[in-house]
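Below is a structure I'd like to ask you about.
Of the protein chains in this complex, one is absent; all others appear in place.
After this line comes subunit A, so read on.
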Amino acid sequence: MQTAALALILARFQFAFTVGVHIIFPAFSIGLAAYLAVLEGLWLKTGRQVFLDLYRYWIKAFSIVFSMGVVSGLVMSYEFGTNWSVFSRKAGPITGVLLSYEVMTAFFLEAGFLGVMLFGMSKVGRGLHFAATCCVSVGTLISMTWILASNSWMQTPRGYTIDPATGRFMPDDWLAIIFNPSFPFRLVHMGLAAFLSVAFAVGATGAWHMLKARRAGAIASEPVRVMFSMAMWMAAIVAPLQILAGDAHGLNTLKYQPVKIAAMEGDWETEGRASELLFGIPNMKTERTDYAVKVPLLGSLILTHSLDGKVPGMKDFPRDQRPPSPIIFFSFRIMVALAMLMALVGFWSLWLRRTSALFTSPVFHRVALCMAPAGFIALLCGWITTEVGRQPWTVYGLLRTAESVSPIVLSSMAMTLAAFVVVYVIVFGSGLVILLRLLGRAPEEGEHIPSPAHPADVLATHTHPGIAGPIPDEGA
């Protein structure tokens, strides 16, 4: 039995690792595809070269990010079965169908038009090319919608009956399944997270090139300034919206998964006028949170929007239904702290704009550079909070994680886990290096002006050394 328990832990770790790496790329693609669609649309509307320059600059990063998303996503579509075969057999009639809809409405749309988007400007007209970009962008959003419907159903299952003979989830009402209670909140929260992550990644790229230009005693080129400005607008608008969306999602979770909230907050006793823990180390054995630093009344205020609202404690729930509080207590706090920081940077950018100092404040540029991974880290922490907070269930309250696992022997699971870690470090590590090198090169201003005779040439410089010239080495 010992080895079975260890195999379960490895199966969970393997799934968490592969999906944790994967989630970065779709989030990146969602934000970047939308950004590219906006850039190309602005270029077509205004005819300004700078938007085309930026489009060409970011599409190279997009093609790398997207291909890493495709290959890491392929793993996911089979890992449900390899690692969680009992879950697949029982919940497949619902989650498998949702995944199929995702493939048919989103993946094909993205893949079908990606070729045209990346390589097709010489083959199709401008309008059609813009349509292809929009199709890819819409595809990423549709994809997010389906996978979050499926994920939300696992958190707040609705519209099913359980077949007594087989224990399978039988779909009764597909609208209830898709539009389950946590779905709208999760969708908005995740969508904004993707946009925010990309805003800070783009902003940091702009900041990097402004700092480099400043060091060289020059003024940053127009594409750099435009990209930085656009990114900071997104930060200023989306970060506050995200905090509101997160608050609403939290209230929704309190209603449907109160024990998850209790574990996130490190609260053990149910009480009104609850305080909020800024820090502490929840101890699942002694049922208390050590080294707690509390702010009186704030807990009730945040979770119920009133000073004497009742906040749940973990002791109200049986021990075997509590998620591991120490993990999500911290992941939740890191996410919230980063959200506050991102909102702060957004406000700061607005203030700098008022005094026309947005492009001349090296301190701000350094801060923006440091914030490059902020959105992605917050996104990962949020994902850890909601998924670890779902434990010990795969389908909330109905199917335990321990009962969902495949009959894979420990040695196989350990071997493949090691293989996944090694391969992911090599492949996605290389991807990161290549991406950083690409973004370390400033966008070139008007260097590849599209000639009317060959409007096509604008994108023909994709990556081939014969045309685009060699990509400089690191440190160049």
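Here is the rule we go by: a contact is a pair of C-beta atoms (placed from the backbone, for glycine too) under 8 Å apart; a residue touches a chain by one contact, two chains touch by 3 or more; residues count from 1.
We take it that contacts and distances are computed from a predicted model.
Chemist: Considering only the chain that is not displayed, what protein name does its UniProt record carry among "Cytochrome d ubiquinol oxidase subunit II", "Iron-sulfur cluster-binding protein", "Homoserine O-acetyltransferase" or "sn-glycerol-3-phosphate transport system permease protein UgpA"?
Modeler: For the chain not displayed, UniProt's protein name is "Cytochrome d ubiquinol oxidase subunit II".
Chemist: With respect to the chain omitted from the figure, which of A:I64, A:M284 or A:L344 is a touching residue?
Modeler: Only one of A:I64, A:M284 or A:L344 touches the chain omitted from view, namely A:I64.
Chemist: Of the residues A:G96, A:P240 or A:P326, which one touches the chain left out of the display?
Modeler: Touches the omitted chain: A:G96.
Chemist: Which candidate, A:G20, A:P171, A:P184 or A:P373, sits in contact with the chain we can't see?
Modeler: Once the missing chain is taken into account, the touching residue is A:P171.
Chemist: Given that one chain is not shown, which residue among A:A111, A:L141 or A:I281 touches it?
Modeler: A:A111
Chemist: Residues on subunit A that touch the omitted chain in the whole complex?
Modeler: Within subunit A, the residues touching the omitted chain are 63-64, 66-68, 70-75, 77-78, 80-82, 85-86, 88-90, 92-105, 107-116, 118-120, 122-124, 163, 168, 170-172, 174, 406-409, 411-412, 415-416, 419-420, 423, 427, 430-431, 434, 437-438, 460, 462-467, 470-471, 473.
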